[in-house]
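Have a look at this one before I ask anything.
Complex shown without one protein chain; remaining protein chains in place.
The first chain written gets the first letter, and so on, giving A and B; residue counts start at 1 in each chain.
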Amino acid sequence: MLEVKDLVVYYGKALALEKVSLLVKENEFVALVGPNGAGKTTLLNTISGLLTPAAGEILWNNSKINGIKPSEIVRLGISQCPEGRKLAPEMTVRENLEMGAFVRKDKKKIAEDLEKTFQLFPRLKERHLQLAGTLSGGERQMVAIARSLMSRPRLLMLDEPSLGLAPIIKEKIFEVIREINSTGTTVLLVEQDTQMAFQFADRAYVLETGNIVMHDKPEHLLGQSEFRKAYLGL
Amino acid sequence: MVKRNKLFAVAMVLFLLVGTLGCSSQSQSGSGDSKDNPKQPYKIGLLIPMSGDAGDHGQIMIDGAKIAQEEINAAGGILGRQVELIPFDSAANTEKGVTGAKKLIEQDKVDALVGTYRTGVALAVMDVAADAKIPFLISMAASDEIRNKIGKDNSYYKYVFKVAPDVADYTANLLPFLTDITKAKTYYYAAENTAWAKQLGSVMKKQAEAAGIKLVGEAYVDTSATEFTATIMDIKKANPDVVVCGIITAPGVPFAKQYYDAKVPVPMVVTSGVLTIPNTIKNMGAQSDYISFGLFNIDKPITDLTVPFWEKFQEKYGYRGTGFNEVKTYDSIRILAEAINKAGSFDKDALAKTLETEQFKGLAGTYKFDETDHQAKWGEGYVNGVLAEWKDGKAQVIWPENVRDSALIRAPWWK
Partner (left out) sequence: MAFIQLVISGVLQGGLYALIALGLTLTLGVMRITDLSYGVYYTLGAYFSFFFIIKLGFNFVLAGILSVVLAFLIGLLVERLLLRRIISDELSVMILTFAFAYALEEIIVFVWGSPFRTLPPYAIGTLNIGGILLEKQRLVSFAVAVVLIVLVLLFLKKTRFGKALRMVSQQQHGAYLVGIDVQLIQRLTFAVGSFLAASAAVLLSPIYLVYPAMGWSPLLKAFGIVILGGMGSVKGTIIAAFALALIEVLSSYYINQSLSQVSFFVVLILVILIRPSGLFGNREGV
C-alpha cells in the first residue's frame, strides 16, 4: 500500500533521514519506534508532503507521490495525527473536527461521520461547543485523532499519540487506535512507549539517527537482547 | 533557499533605490568648467519638494520658475547667458536637501541655488552653499531662525538671502483680519503640533496683544489627526471672536469640513498651507465656504508685474497659482537675474553687494533686503500680502481695501 524507498531528507544542510525504506501493507498495524531526534516525525511529514525529499521515492499503491501538495496527499487517503496535536485553539471542538473533513464535499456523510466520531469519543460530544484551547491534554488528543479520521483515510499515521498522557487515558487511546485498525484502516504508529506499541503492532521498524536499523515482527525484536537493552532497558 | 531569497531582496531594494535616484537626476547635463563663458547657460539649481508630505508644492514652484526663466531669456538672459533650471526633489527632507545641494553644486555645477520649502532644509543647505560660495536665495522657508543665523555671521553667509517672508510677516499679514475686518477682541489659535505652528502662534500672540486682542484658547493637534470633535468643542467653550487656524497640512481638510458641519458661529482665518490651495478646495463643495486666509499674492495689481504674471500662469498651465510657491520662486529668480544685470558682472561679491544695497521689483511688491540678516522687508512700500475668503470655490479678496473684491462674506450662522 505505502512503500518508502531510500528516502533522503535534509533540513537546510542538516541530514535528517539518510536512506530510509519502509513498507506498510493494507490493513496492517505497523509501529515505528526509535529515540528522540531519530527522524520519525520527519518521515511522517515527508510522507504527508510537508517536506520535500532530496532523493528516494514514496509510492502509494505503486504510484509515486513525492512532490505532491499536502492537500492532495490527504485526498489520496493518507492522514496524519501529528505530534503535539496541532489543533486550532480558538475554534470549537466541533469546528476542529469539521476541519478534518476539509477535503471532502459530501456534507451528509460528513455529518454521519461526525456522529460516529462522537460515538467513539462520547466525551467530545459533551464538549463539542468548547474551544479546543480549553480542553485537557487527553481530550485534545482525542480531538486530534478524531480529526484525522474525518478525512476517511485509508492510512492513518499517528505521531506519539500518548505523549504526556496519564496511563489510564493512554490505554483508552490505544484501544481506540486498535479499534480503528480493526475496522479496516491501516495504521502507521510512531511511539516512544515501545512496550505499548508492540502489544498491537503486526510489524515494527526501528529508526535511529536517520536510518532504519531493524525491522521485524515485535515478538522477534523482543527476542533480540540488543533491542531489549536499548529500548526496554532490560 | 533562504539565501537566495535574501539576495533577491537585496537586489530588489537596490533596484528600487537606483530607480528613485535615477528619476531625480534625469535633468543632468554636461558640466562645463569655463563658467563665465557667455555661451554657457547660467544654471540655477531649484531645491524643491516634489514628493513627501509637501510634495504638493513642487510642481507649482517649477511652473512659476519657468515663467521667470522664459522672461529673462527673452530679454537677453543674464548678461547674455541663458538661464537653465535644474530642479532637484528635496522631498522637504533635510538629508535629501543636503544631498541635492551637493549634487547640484558638484555635479551639475550650478551658478546659484533657489528654493527650500522647509526651514530645516534651508538651515542645512545654507551651510553647503556658504562653503561652496554659491549664491542661495531662500524662496519659501520662513522661520526667523534663518535670518538669525545669517545675522550672526553675515560674512560667512554673504551670498545667502531670504526672499521668503519671515514668521512675523505671516502673522502681520493676518492681523488686519482681526483688527479691521472683524474688530475682534479675542481669538483662538487652532494649529498643528509642530515647531513652525508654535512659533507662528507665539508671534501672533505678541502682535495681537499689541493690538489689544486677547488669546482665549489654543489647540495643537497631531499632524496625523483626522477627528476634531474635541477641538471644536473647546473652541465653542472658549467662544472667541475669531479662530486663527494654523493647521496647514493634511489634517486641515478634515478639520475645515468638521468646522463647517458643526456650524461654529465664529469666523476662521487660515495662516497658510493646504486650505489656501485651489486644488484642495476644488472638490470640497460648500465645506470650503467662509474660510478666510492669508495670501502673499493674488491676481490684483500689487505691482505692474502681478496681473500679467497671473494671466500668463493661468494660460500656460491651466490652473491658478497659490500666490506663494510660484510667486516666491519667480521673484527669487527674477531678483537674482536683476541683481547680476545691475552689478554688471558675474562676480559673486558684486552680486552680494548689489543684493544688499539695491531694491528689486517682484510680484509681491518691492524687495529690499536687510543689510545684516538679509531678510526681505515687509510692510508699506516693501513686500505686502492680501487676505481672501473662499466662496463657491473662488478666492474673494477681502483685504487690502484698494484691491478687494468684496467685504467679508458672513456665514448665516456667525454671531
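In this text, contacts are C-beta pairs under 8 Å (C-beta built on N, C-alpha and C of every residue); 3 or more make two chains touch, one makes a residue touch a chain.
Small disclaimer: the values here were computed from a predicted structure and weren't measured.
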**Among B:Gln82, B:Gln287, B:Thr303 or B:Thr366, residue touching the chain not depicted** = B:Gln287
**Prompt:** Just one of A:Arg147, A:Lys172 or A:His215 touches the chain that is missing; which is it?
**Reply:** A:Arg147
**Request:** Among B:Asn154, B:Thr231 or B:Ser332, single out the residue that touches the unshown chain.
**Result:** B:Thr231
**Prompt:** Which parts of subunit A are in contact with the chain that was left out?
**Reply:** 48-50, 69-71, 73-75, 79-80, 82, 84-91, 95, 98-100, 102-103, 132-133, 135, 140, 147-148, 151
**Request:** Write the list of subunit B residues that the hidden chain touches.
**Result:** 1-2, 5-6, 8-9, 12-13, 16, 19-20, 23, 50-53, 55-56, 58-59, 193, 219-222, 224-227, 229-231, 233-234, 250, 253-254, 257-258, 261-263, 274, 277, 279-287
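The definition used in the following text is that only the chains that are shown with their structure count from here on.
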**Inter-centroid spacing, subunit B versus subunit A (mean Cα positions, whole Å)** = 72
